[in-house]
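See structure below.
For this depiction, one protein chain was excluded, whereas all remaining protein chains were kept in their positions.
Chain IDs A, B and C follow the sequence of writing; residue 1 opens each chain.
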Amino acid sequence: MNKFMNSPSNYVDESLSGLVAAHSDLLRAGQTGRTIVRRSGVRRGKVGIATGGGSGHLPLFCGYIGHGLLDSCAVGNVFEGPTLQSCVDAIDMADGGAGVLLLYGNYGGDRMNFEMAAKMARVAAVRSVLGTDDVASAPRQERQKRRGVAGLVLAFKTAGAAAEAGACIDDVTRIAEKTVASTYSIGLAWSGCRLPAAEAPLADMGSNEVELGIGIHGEPGIWRKPMGPADALVDEMIERLVEDRGNPGEGGRAVLLVNNLGATPVDELYIAVRRAHEVLTAKRIAIAQTFVGSFATSMEMAGLSISICFVDRETEPLFIAPAASPFWRVQ
Amino acid sequence: MNKFMNSPSNYVDESLSGLVAAHSDLLRAGQTGRTIVRRSGVRRGKVGIATGGGSGHLPLFCGYIGHGLLDSCAVGNVFEGPTLQSCVDAIDMADGGAGVLLLYGNYGGDRMNFEMAAKMARVAAVRSVLGTDDVASAPRQERQKRRGVAGLVLAFKTAGAAAEAGACIDDVTRIAEKTVASTYSIGLAWSGCRLPAAEAPLADMGSNEVELGIGIHGEPGIWRKPMGPADALVDEMIERLVEDRGNPGEGGRAVLLVNNLGATPVDELYIAVRRAHEVLTAKRIAIAQTFVGSFATSMEMAGLSISICFVDRETEPLFIAPAASPFWRVQ
Amino acid sequence: MMVTSQAIVALASRCAAAARSMESDLNLADSRLGDGDTGTMLARLLTAVEATAACGNLGETFRAMAKAASGSTGSSLGTLVSAALLAMGRSCGDRASLPLTDLSILLKTARDEMLSLGRSELGDKTIIDGLDAIAISVEACTRPDEIASAAMSAAQDAIQEFRGRPCRVGRARLWPERSMELDDPGMLALAAIVQAVGTKDS
Partner (left out) sequence: MMVTSQAIVALASRCAAAARSMESDLNLADSRLGDGDTGTMLARLLTAVEATAACGNLGETFRAMAKAASGSTGSSLGTLVSAALLAMGRSCGDRASLPLTDLSILLKTARDEMLSLGRSELGDKTIIDGLDAIAISVEACTRPDEIASAAMSAAQDAIQEFRGRPCRVGRARLWPERSMELDDPGMLALAAIVQAVGTKDS
C-alpha cells in the first residue's frame, strides 16, 4: 500500500497548503497554521460553527468550511486529535459575536482539546455537540459513548444552514443535537489504510474478507466474514440502523448518505444506493434526499458507510438550503 | 481486490439504477435503459451535447449531465464502448432542434458506435469532437491518436456553458475543439483495478511500484519504477505536459485539474496540488482555477492524473459559468 | 452441402461455448497492452448471438445476430463483429442458403466492412488479418472438413506470420515495440475459436 507523499512528517501540512492553494476561499490561520477558516471571516452577528479532528478523513473536516456550513476547523495529524492551540484558534476565529458551536466527533483527544480550548478561548458563549452516530461502536443504551463518523456531516449541514439563516446559538445547538440524535451510521470495509509513518496497513484484511462496523480509523467492527453479495450486506447494514432507532423503527422521512470510505469505485456506491432505496421503501421510510460520494473517508480504505438521518419539518428544509464549501455545494 | 457487487453481469445496470434513484434530475431512457438523460429534457433551441463511454469511470461520463454541462450519455459495460442503440438514443434525446455535439473520448469502440449512430439518428446537424488529452498515449505529431482521459471533463464544462448560454452548434463545436486542443493530461498509478468479471487486477503492480502514463483502463504507460517522493513525480508530470505544449511551453493562463483515479486519499491529491502550483508558478503559468477530486476514475485504481488546460478570454469565463450535475456544481 | 440459417446458428453455439471456455485466457492476452476485457466481451457477445433463432432466410438470420451482438457490447472488437454480421446479412439478402464455395466471398465482405469501420488496413495486426487469411484459405474448398482444416491452419499461420510485427491499430498501437513480441488478442481469439469449432468438424 503505497503513499503518495514526500515524507510522513510533512503529510498534513503539505496537504493543507494544497487545499488552500486550490480553494482560495479558505485560509490556513492561527498560531499553528493548523486552523482553517473562511477567507471572508464570519459575518457579524452569525453564530459561528467550529469543528476539528484528525487528518486522513477529507473532506471531513475542513472540506466543509464555507457558506451555509462551517466557519473554522482545527486540523490534527493523521488520526490524531487537533492540538489545543489549533482548537483555541478555531473557536476564536469562528466568533461573529453571537456565540460559537463546537461540532465534532466523539473521540477522546478531540474532546479533551476542545474542552480545554473552550475555557481558554475569548468567546463567551461556547456550546458543544459531539457526533455519536456509529451504531457499531457501543450499544444503544450507551449512545453517548459512540464514535462520530460520516453522519456528522449531516449535522454540519443542518446547523450550518440554521446559523447562516440567522438562528441564535441556542437554536443552532438544538438543531445540531437533534440531527445527531436522529442519525444512525454503520461502516463496512474490505481493505484497510496505511498511516503515513507506518509500514503496514491498519485493519489488514484477507483478500476476500469484509468487516462490518469498522471505524474510520480502522477500529475493529462487529464481524469479519468472507465477502458476500452487495444486497445482503446493505440489507444487514440498514437492518441494524433501523433496529437501533428503536420503536417505531419503520416509517418516517429520512436523508440517506452512502459514503465512500476511500477506495470504493463510485459504481459500487450506487449499487449500494439502489438496494438501500429498495429496503428503506419496503420499511415505509420515505427518502427525502440521497447523498452519495466521499464525505468522510479513512484515506485509502476500501469500503462504504451508510447513514440515515430522520428528518422533521424543521430539519428537512435545512438540507436543501444553499451551501458552498470545497466539497459540498447545494444550490 | 474485492468488488462490492451482486454479480458482474448486473454491475452496470444496478449502478445506473442507484444513480437515478439518488439523482432525480436524471433518467434512464432509450431502448436499452443505457442512455441517461436530464429528466427535464433539452431546452428548445439549445444545442445538445451527448457523450458516452464505458462504465467504471464515474463521475465520467453520465455524472456530468445537467444544467451547463451535458444533455445525454450512452453507457457501455465496464471499459467497453456504449452499444450502437444507446448511442442513437443519446443523440436523439439530446436534440433540442439546434444540433447535437458528440463529445467523447478517443477509443475505437466509442468512435465506431457514435459514427454509425450519427448516421442513424434523426438529428440533422451532428458534430463530433473527440477527447485526445493523454500525452502519454502517442507522440505529439500524432495527437489525434491519443486517448481521451480526465481532460475531457474540461471540454464538457466549456462546451456545456457555451451551449447553455445559447451558442450555435458551430460555436459549441469550436469551443469544444479549442478546449481539447489546449488540454494536456498524464496519469500516474501505484495500484490497479479489477474488472467485475475478472479474477485478477488489471495492471497489477508490485507493492512499491508506480507507473507513469498509465491509461484509465490500465493501458501500459511510459515507465514503471519504485515509488518516489511526490514532488519529484509531480515535477516530471508537469514537465511532460508543458513540454508537450511545444513553443512557448511556459507562460499563459491555465486551469489545473488534479484528478483521483480512484483510491487515492484526498490528502494526497492536495500534496500533488501544492507542488503543481509551485511548479506552474515557476514556469510563469498563471492558474486561473484548480479542480481537485474524482473527475474521471478507473474504479479502484490508486493514482492520480494531472491535466492542464490553457485558457483564453473566451474559454476562461466558461469555467466559472453556473453548472449543476450530480458531480460538479459551480455557482 | 450448403450454408443455411440452421447451420449458422449451430456454428454460433459452438463459437459461444469455445469463447466461454477461454474467457480468462483472452482477458489476460488483452491485459498486456489493452484493457483486459476481450475474453469477457466475446463470451458475452457470442452467448447473445447463439440465442438468436434461425430466421426464414440468411439475411434475416445474420441481421438478428448482428442486433444481438451490437446489443451486447460497444467494444472495438464487438462492434466490428456486429458490423461484419450485418454486412454478411446484407450480402446474403433473402437467400435461404449458400453453397459452401461462396463462404470465402462472404468472409471477404465481412473483412472489408471491418476494415472500413475500424479505419484500419490489412497488415495492422488485428483480427482482420486473421479473417483475411481464413477467407483466402477457403477459396478453393468445397467440403466442410476441408474448410475446417484450411481455416484452422490459416488462423494459426497468421499469428505466426505477425510475430515480430508491430500492432498498428487498437489500444496496442501505442506500443509498437512491445506489441511486436505479443500476439494480437483479436487474432488469438479468432484462431482459438476456429480451432475449437473446427476440431469437432473434421
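Please note the rule applied: contacts are C-beta pairs under 8 Å (C-beta built on N, C-alpha and C of every residue); 3 or more make two chains touch, one makes a residue touch a chain.
Model, not experiment: these values are computed from the prediction.
Within the whole complex, touches from the chain that is not shown fall on A.
Contact with the chain that does not appear here is found for just one residue of A:T35, A:T51, A:S72 or A:S137, A:S137.
Within the complete assembly, A:F79 is the residue of A:F79, A:F291, A:F310 or A:F327 that touches the hidden chain. Summary of contacts with the chain left out: across A:S15, A:T32 or A:T158, the touching residue is A:T32.
If you put the missing chain back, the residues of chain A touching it would be 8-9, 32, 52, 54, 74, 76-87, 107-110, 112-113, 115-116, 137-138, 145, 147, 195, 197-199, 202-203, 215, 217-220.
We adopt the following convention: only the chains that are shown with their structure count from here on.
Remark: chain A and chain C have CA centroids separated by 53 Å (rounded to whole angstrom). Centre-to-centre separation between chain A and chain B, using Cα means, comes to 29 Å.
With each centre defined as the average position of its C-alpha atoms, the distance from chain B to chain C rounds to 32 Å.
In chain B, 78 are the positions where the chain touches two or more neighbouring chains simultaneously.
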